[in-house]
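Take a look at the following structure, please.
Here the complex is missing a single protein chain, while all its other protein chains stay put.
For chain A:
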């Protein structure tokens, strides 16, 4: 029965692809000439794993030693410049040329002195650096004899072949040939009663006695299968057959498997094969095989898409999400992050409140933020309005909504931010037609979003969106600043079908349908709020910290609402009394009040 060898299964570290990318951009550029690489295999994997061949971060540093207890393999990289070049590259010629090197090394005897030339690999790649996709294909060239090696007897476990004393002797002799934690990959073995000795290939003539009835050789075996040897044996027995095949027909082969399990070294699961050497009848190079099959076991390349770990935008996105997920995993398992991130937010006003609300929303992973503002940035703005800079005020100032939207994109490219300039809502009596258009546009915008933040600096401008928001039953949140006071409020989800709530004042919570809007709860009668006001009454003149506080409260209020089972119809908690820390609240994020009014004078 022909001996069947288990092929390598390539394992590439992410760090290798990072290094390849770096080299392609900084060193190779369009150079597609062969480059040296080094990989390694192990013979210590637990049963069930495939013959693992590794390529790691240090693959390009050929001179760097491989990790402890591994076996180095030299290789060649061909990095093509286009997918077409990758496809049409003459791969049969490529593997045959490496096969030629191996064959030459066998014939010249170079492989006896340096058996590492027998274990080589080839890697052909195409790196699509725009999409972070890597096409790759490994080959592990193996020479095909004219007559294959055959099994003379069934494989025997080392534990059954040797006594424990012999195994211990074998281990220590093997270790004595190791240097810096790296043992020989291919070696000779001889037994003299309880003493087992390991030797190097180039010692063959003196190592074995002429009258040795059988020859035992060994190789570090990456295979974990119970009956088959791994790939490195193929070229090894080609070497044996070429040099010693005329005198030695049968050899025993130790498939050296050397693992540590719970701190204990085990080698007795190694195999001992009894094989008849293959036959190479011609002197010219034999056929060479070894292209790795892909995941579906076809002779085709593999492809890996690493955009999730290499594309900076995707990385930023996943880091932001991970941060939020940690909050969910560690503190609030019931937190529904998707509900938050999918909430489309319309920000009316892009001033101090608008800038800070937007930043805070991004912190919660909100992905869709639309700005509406008709103003331009003035010199006093950047110090308070956290999305603007000095340069934005020059030459008359850039439009606020536009600038805020592009600033958000710079901070976090994963956000979809839309500027909507030029809506002088309710303030342009001259052009009725224009106003009508603006009103229609505003109505469309509110309809297209889930939450509307009223962040303007006048009472009047809040009126129309309040009405539209109420009609469309959207979540409307108002934030308004005074000099040292602020108000944050969610508008009620009043609906005509509901009866009004009698005696709400006596309740601990007021049903969401009975809550009013900003105007319902106003403390002054409607009037022109911009006229005849002293400086301290204009709300833009406020203590700078106010807007940060108010914006943060407004966003947290929205987030709490998204987590409430009733959403915008959530009842307003008026008080949980002393039990506010322990009470079984309906929302996992705690109390969901109707409005928050802060008077700084009283608190400082």
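As a convention for this text, a contact is a pair of C-beta atoms (placed from the backbone, for glycine too) under 8 Å apart; a residue touches a chain by one contact, two chains touch by 3 or more; residues count from 1.
In this section, contacts and distances are computed from a predicted model.
J.: Going by UniProt, what is the name of the one chain that was not included in the view, given "FAD-dependent oxidoreductase domain-containing protein 1", "Exoribonuclease phosphorolytic domain-containing protein", "Elongator complex protein 4" or "Ubiquitin-like-conjugating enzyme ATG10"?
T.: From the listed options "FAD-dependent oxidoreductase domain-containing protein 1", "Exoribonuclease phosphorolytic domain-containing protein", "Elongator complex protein 4" or "Ubiquitin-like-conjugating enzyme ATG10", the omitted chain resolves to "Ubiquitin-like-conjugating enzyme ATG10".
J.: Among A:164, A:181 or A:545, which one is in touch with the chain left out?
T.: Of the listed residues, the one touching the omitted chain is A:181.
J.: Which residue, A:25, A:62, A:92 or A:195, contacts the hidden chain when the whole complex is considered?
T.: Going through A:25, A:62, A:92 or A:195 one by one, A:92 is the residue touching the chain not shown.
J.: Of the listed residues A:152, A:191, A:279 or A:303, which contacts the missing chain in the full complex?
T.: Touches the omitted chain: A:303.
J.: Touching the hidden chain in the complete assembly: which of A:81, A:202, A:274 or A:294 does that?
T.: Reading the full complex, the residue touching the unseen chain is A:294.
J.: Name, in rising order, the residues on chain A that touch the hidden chain in the full complex.
T.: Looking at chain A, the ones touching the missing chain are residues 2-7, 9-18, 44-46, 48-50, 52, 54, 56-57, 67-70, 87-92, 134-135, 137, 142, 144, 148-149, 181, 225, 228, 234, 260, 262-265, 289-291, 293-306, 308-309, 315, 318-319, 322-323, 325-326, 330.
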